[in-house]
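The structure is given below, and queries will be raised subsequently.
Shown here: the complex without one of its protein chains, the others still in place.
Coming up: subunit A.
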Amino acid sequence: MKPNNKLFEASMVQTALKQSFIKLDPRVMVRNPVMFTVEIGTLVMAYVTVYSFSRSGQGSPLYNFFIFLVLLLTVLFANFAEAIAEARGKAQADSLRKTREETPAKVLLANGTIEIRSSNQLKKGDVFICVTGDTIPTDGEIIEGIATIDESAITGESAPVIRESGGDKSSVTGGTKVLSDEIKVQVSTAPGESFLDKMIALVEGASRQKTPNEIALTILLASFTLVFIIVCVTLKPFADYANTPITIAALISLFVCLIPTTIGGLLSAIGIAGMDRALRANVITKSGKAVETAGDIDVLLLDKTGTITIGNRKATNFYPTAGLNIKAFIDACVLSSLADETPEGKSIIELAAEQGFKAAGTTEGSAFIKFTAETRSSGLDTADGRRIRKGAFDSIRNMVQKAGNHFPSDIENHVKTIATNGGTPLVVSENEKALGVIELQDIIKPGISERFERLRKMGVKTVMVTGDNPLTAKYIAEKAGVDDFIAEAKPEDKMNYIKDEQAQGKLVAMMGDGTNDAPALAQADVGVAMNSGTQAAKEAGNMVDLDNDPTKLIEIVEIGKQLLITRGTLTTFSIANDVAKYFAIVPALFIASIPALQSLNIMDLHSPESAIMSAVIFNAIIIPILIPLALKGVAYKPIGATALLRRNLFIYGIGGVVAPFIGIKIIDLLVGLFV
């Protein structure tokens, strides 16, 4: 699936515009106390406009109507921000959902007969069968069989993957395609209750709950709003004391300008955009809180294979059995790998070439034996009757021993040493006789140590989890630059490590796929289950990664941080804006009866009316101007907390003070042309 990076699309804007009006419903608005007060202010202004037609003392009807209009726009802009964020999230989710259009499912009935049903009639617990070429109708777990599956519709990755029953890779996703073999799948979720459905509901707002941090910020913003209610209400008797009549329009304008409408209007959009960014990274989050928590992660547990090292290992050594010429051994190795397209196979030929060896034999007329999940070996049968195989130690040993041949003990020793050094042994046989071992070693992913460095600067400790022995683990850990490692890890070790770190007050994130990962995934503060993982793992975690990409955790942490930063910086910006608004409105309020306060009109605004209008216009248009920033998020830079604070304080604090002075002045110049 291609992430859609365009901020606004015509169709989305249309839905969002419609939604902006629907959201004016006070029952919806009341969820956002800041904007709710603006809505009340708008209603009051509507009344004042009507009132000013018949009676004097509250300014001209036109002026009142204009203020009413700008306030209405302010509310609409805020609603639009939320609606466009929802629309984007939904569009993203819809494009995922499209992959699961109605597909016929071959449902296996209790009596053993097969019935064709539409995918949306499948119930949880139903069993269906998929054969080569079928599209899997819905999410489920393989209960029988093994198959290669094309998941490109979901992950965008073209290489097929193997899914089989019983193991940790037993989940299949609706919309993916079976490329080979036959599987029996049990439906794991009721229609409309898949993770994706849940996420869409989260984005759409019906079941969206405010995160703890969002609640805290809303409380703070509500209290600022209350302060400004007090300021504006008390201004009336103050002005009466000073014999300065203040119009309702002026009071309401002052109030709306002062309360933090900018952040209040964008707050929910920021939250939705956070989940949306996660979705764009192909991560389904089960709650907004999980994204937020990700930003606080202190410890990251990463599996070695696939995350730190390339899943493919490279050949590093040839070990022939005693009495076998090394050249003859390498020759067999090369022959077995000539047709092997896997990176391991290629690396064997490369290594042979490095050692100055060229294939002596010819592959003409040979039959290639492909690797299968069953045999766990591959090779070729040459025209002259050589049957060369290479594969996992136990599968080759079985084959050798089945044929009644002795499996040499020196090969077994080599296998052991290689394994203890963090390598993978690949045993080669000819005509069911073991020839020797090829050593494959882990290759650390390029660029991974830079990512760890970046995490370290964020204050996140990385921990490598591996089944390797401590010596090998240490070797790889040092090379990759992780901070700590768990060697010879059993599932309960992960669990204990997480608990230990949590006992010290740290937040831990991990990624897992197996059923035995489930307890640890549930224990972790952020548990990311791979989509290919078992249902248990997916239930236990609070996020599901559709790409099955273990390095995704790093991105998730950054998305979480971005979410908080966007909230913080826009709050700062919003509050800092008030300084300039005061200098625009306060002199305008009193200038008629206290001419001396002209000295406070440091922006030299045209007239009291134009000053007030300019301030409310600025207050309104700043919301749509900042929507792109709210949706994209403020960039996170791992430069240390204090430096980051200094940077953001400078940009959004000082910037927040200065920008409205300039903005209001420009608007006033324009307004001055008409008034």
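What we mean here is this: a residue touches a chain if its C-beta (ideal position, glycine included) is under 8 Å from a C-beta of that chain, and two chains touch if they have at least 3 such contacts; residues count from 1.
The rule we apply is simple: contacts and distances are computed from a predicted model.
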| item | value |
| --- | --- |
| Chain left out of the displayed complex - its UniProt protein name, from "Sugar ABC transporter permease", "Iron-sulfur cluster assembly scaffold protein IscU", "Succinate dehydrogenase flavoprotein subunit" or "Potassium-transporting ATPase potassium-binding subunit" | "Potassium-transporting ATPase potassium-binding subunit" |
| Residue touching the undisplayed chain, where the options are A:G59, A:G174, A:G295 or A:G481 | A:G295 |
| Which residue of A:I67, A:A222 or A:V465 touches the chain not shown here | A:A222 |
| Residue among A:F357, A:F371 or A:Y582 that touches the chain left out of view | A:Y582 |
| Which of A:P26, A:P212, A:P470 or A:P628 contacts the chain that the document leaves out | A:P212 |
| Selected residue (touches chain absent from view) among A:S54, A:N325 or A:Q504 | A:Q504 |
| Subunit A, residues in touch with the chain not shown (by the definition above) | 212-213, 215-217, 219-220, 222-223, 226-228, 230-231, 233-242, 258, 292-293, 295-296, 298, 456-461, 504-506, 560-565, 567-569, 571-572, 575-576, 578-579, 582, 586-587, 589-590, 594, 596-600, 636, 640-646, 648-649, 652-653 |
